[in-house]
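There's a structure below that I have some questions on.
Every protein chain of the complex appears in place save one, which is left out.
All chains are identified by letter, namely A, B and C, in their written order; residue positions are counted from 1 within each chain.
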Amino acid sequence: MRVGVLTGGGDCPGLNAVIRAVVRKGIKDYGYEFVGFRDGWRGPLEGDTMPLDVEAVRGILPRGGTILGSSRTNLMKIEGGVERVKDNMAGLGVDALVAIGGEDTLGVARQLHDRGVNVVGVPKTIDNDLNATDYTFGFDTAVNIATEAIDRLHTTAESHHRALVVEVMGRHAGWIALHSGMAAGANVILIPERPFDIDEVVKHVESRFRTQYAPIIVVAEGAHPKEGQMELATGEKDSFGHVRLGGIGQRLAEEIEQRTGKEARSVVLGHVQRGGTPSAFDRVLATRLGVNAIEAVHDKSFGKMVGLRGTDIVRVDLAEATDTLKTVPAERYTEAEVFFG
Amino acid sequence: MRVGVLTGGGDCPGLNAVIRAVVRKGIKDYGYEFVGFRDGWRGPLEGDTMPLDVEAVRGILPRGGTILGSSRTNLMKIEGGVERVKDNMAGLGVDALVAIGGEDTLGVARQLHDRGVNVVGVPKTIDNDLNATDYTFGFDTAVNIATEAIDRLHTTAESHHRALVVEVMGRHAGWIALHSGMAAGANVILIPERPFDIDEVVKHVESRFRTQYAPIIVVAEGAHPKEGQMELATGEKDSFGHVRLGGIGQRLAEEIEQRTGKEARSVVLGHVQRGGTPSAFDRVLATRLGVNAIEAVHDKSFGKMVGLRGTDIVRVDLAEATDTLKTVPAERYTEAEVFFG
Amino acid sequence: MRVGVLTGGGDCPGLNAVIRAVVRKGIKDYGYEFVGFRDGWRGPLEGDTMPLDVEAVRGILPRGGTILGSSRTNLMKIEGGVERVKDNMAGLGVDALVAIGGEDTLGVARQLHDRGVNVVGVPKTIDNDLNATDYTFGFDTAVNIATEAIDRLHTTAESHHRALVVEVMGRHAGWIALHSGMAAGANVILIPERPFDIDEVVKHVESRFRTQYAPIIVVAEGAHPKEGQMELATGEKDSFGHVRLGGIGQRLAEEIEQRTGKEARSVVLGHVQRGGTPSAFDRVLATRLGVNAIEAVHDKSFGKMVGLRGTDIVRVDLAEATDTLKTVPAERYTEAEVFFG
Partner (left out) sequence: MRVGVLTGGGDCPGLNAVIRAVVRKGIKDYGYEFVGFRDGWRGPLEGDTMPLDVEAVRGILPRGGTILGSSRTNLMKIEGGVERVKDNMAGLGVDALVAIGGEDTLGVARQLHDRGVNVVGVPKTIDNDLNATDYTFGFDTAVNIATEAIDRLHTTAESHHRALVVEVMGRHAGWIALHSGMAAGANVILIPERPFDIDEVVKHVESRFRTQYAPIIVVAEGAHPKEGQMELATGEKDSFGHVRLGGIGQRLAEEIEQRTGKEARSVVLGHVQRGGTPSAFDRVLATRLGVNAIEAVHDKSFGKMVGLRGTDIVRVDLAEATDTLKTVPAERYTEAEVFFG
């Protein structure tokens, strides 16, 4: 059996741990051979490969990023893309694919499976917003990094009697904001799922200023005020046409400064959240997903994704995994609100 | 409503986070008053209390240890202990108890409940060996600390072509060894649940020495060889009659040195694993448990323990929680064995 | 003897360590009493004090920020300010001041000393740009935080074949950029002392893109291109009239993207660099400075600042300390250039 492996979408701590586990498990228990496809779907599309054996994956477990490279190449938008992938797989003698990625990558995996390709998916997203798994690897690392940063910001805020707004990742789901804000004792947490009331935010900030402590507001990049409440800058775009990250944090700091008359500053954590060595939790999760992805390949359980349920690794349909986004439920936000103000 | 809070058993990162959550939630949502009992069951036994309000719990979320102190006082072994606790609670006007602790503390809580005391339990153990919860807080922190230490040891082992044996906590269950060993790429992981074969260990060590890398063996303090295989030192005791921590790690290093003719050294991580600031995962878990313990008190759901199931906080009978130890299942060890040698 | 203590200017990891050392040393060895002045020069100006004894400084050694609070109140711009400080000191029976701060705070200290106030200065700045000391505490912590962040960014840059521009603190001196860039293997380091040539920067970036690695550019916030080279955004100001931090990092990423046709992103580390627990180096340095500041008070060695020379703590004139800024010498930049490209 020859198995191709690829990583798609934004990078995420734990990708290398999955790759290593897939390769070590496949070789040791089933004698598989492996082919590494470079840069997500671009690899099988263009037949761009790298060798993938025990030697190639030595030492990569603790390393962030992905030795396979990644890209956002969308196979489905490329004329004849699926056929080219099938041809390249056939040409290379690749019988099955392990596709590690987020909503987009797994969506393509699902469509390939519908067209007869043997695929097993491994879920990946910093944002933790994929259905059909309790957690995705990379999320715990991101939350730890954000929490450590907020821990540090507390003392600087207090020494200067100043509000600090910390913008963390999360365009569509507020998981990183919720967990890091809860872990680091934020006074307000703002998430995309719940448009915020700027008057309430200001009320919490002012109540905090009346103690010897200083307010820390954690805001997901995709959070936004209730309609008509705060004028947001129209989205600037960079030369590639992407809307620049950031924005809401700085905007919010300005608004708080104006309304409270106290200094407010913002910090945008940005890419630091997604790089570097994975936390132990993410390394264990990624390793277990890799091992179990190979078990799925061995069982010819294609069209499936491996995911975490409680402490078990389970298999779910790729369809189920990519249907809807997993957002923060109301009761989780209510738990966090206990500590606002 | 007046609620007493106590922490029993060995300390654990996240205890303060639970205490803070319990107090903040109870005051904000239900107007409860709180009484802090000092040093586990010694507090209610002797009526030794400290004030516990919002001010008392400020800033403790990220701090290791417990502001309430802890002890291993076993109420059940004290003549008339239960009556004294009931009398002291009555005298202080305390209607309910939140008891945060491990097997022993929760076992006492269960017996108190059987005798008419209103108790809600919160599970705590570094070792993660409590039933009826997916994880206990403190465990993730301990695994992160052990993983970081093993990461560091890899480079020193390689530079000197020497084997390193890392002894981690876990007298009855090998969870810390399993997770940290898997996370840090150990070549062998030894746990109490599975008596090891010294010949196999040596085989893995020797196979590793044939690469440019060096062997790291992670061993739980409670791991032991198959009967008759390796003579272990008879347990030395300290002046309090406790068997000294450590032992198997050093013994194993000696054995490896003798059998392979290569240098082997041991490191005993010890108390470092249980101190200091909790990981983000543990802070979130501890906070959620605290919030939900108060919901249980509010619902008069006494005799219960709050626990984690998947991503939900659930309530289980204290009996269920303390009946048996949660040990590492065979299939989890099999997953890890993929990476041995 | 009664000694007043104050902290002025931006906060900095290690301030609390100095305060603790001053108080512990003064009480233990000389039986001094202490008065804490709040929020820099505002404290003695308004007679705003807090108690400062052994109990007050317990546990603050590892904590970032300053328990005394800080501000940028400039005494010299306040009509009759100096007289009010003298009156308040007399009224409180304060015989001498230990002033912990940067260029501004120490400049005021020097002028106060010229007008008869007993002052000893302790140098403090994240930026390490104070003369008459080899290092200032806070700097090592900031460099460690920036280095860790850049370590993390390497893997994300490589996985996406993208350039990352990291903006660190340093308006007038490039010490943080130099040290963190050197420590983390940046491909280009840009500092205020040396206007950069954008063509050279692009050349280094392109040469790096030809390897399997990706370019990381570390830029001090005060760095700028050679005249006429790159149009910078005119400085936006916030509602307090301060020019917003940030700017050059994002501007540089845009320019690199346009010129190379490859993705480039920027990260502004911001306030995270100055908060949180100090590194061991900074704790030792801060503690030694505090101890020696009290020795200077005891010796009536007023008008002096304590500073680090090699491994010794020495005393220098406040005048010498505040005359000129300590910028990065050309030969240090040359050492770093070895690793560009």
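The definition used in the following text is that a contact is a pair of C-beta atoms (placed from the backbone, for glycine too) under 8 Å apart; a residue touches a chain by one contact, two chains touch by 3 or more.
Everything numeric here is computed off the predicted structure, so don't read it as measured data.
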item	value
Omitted chain's touching partners, listed by label	B, C
Touch criterion as defined above, residue of C:Thr49, C:Asn144, C:Ser159 or C:Asn187 at the omitted chain	C:Asn144
Hidden partner chain, touching residue among C:Ala183, C:Ile198 or C:Met230	C:Ala183
Chain B residues that touch the omitted chain in the full complex	7, 10-11, 13, 15, 39, 63-66, 69-71, 145, 148-149, 151-161, 164, 238-240, 244-245, 250, 254, 257-258, 263, 265-272, 274-277
Interface with the unshown chain - residue positions in chain C	21, 24-25, 28-29, 58-59, 61-62, 134-135, 140, 143-144, 146-147, 151, 179-180, 182-185, 211, 213, 277, 279-281, 283-284, 287-288, 291, 309-311, 335, 338-339
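Note that in this section only the chains that are shown with their structure count from here on.
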item	value
Taking each chain's C-alpha mean as its centre, the one farthest from chain B	C
Chain whose Cα mean lies nearest the overall Cα mean	A
Pair of chains ranked first by number of touching C-beta pairs	A-C
Between chain A and chain B, centroid-to-centroid distance (C-alpha), Å	30
Distance from chain C to chain A - Cα centre to Cα centre, in angstrom	34
Intercentroid distance (Cα basis), chain C paired with chain B, Å	41
Per-residue multi-chain contacts in chain C, two or more chains	none
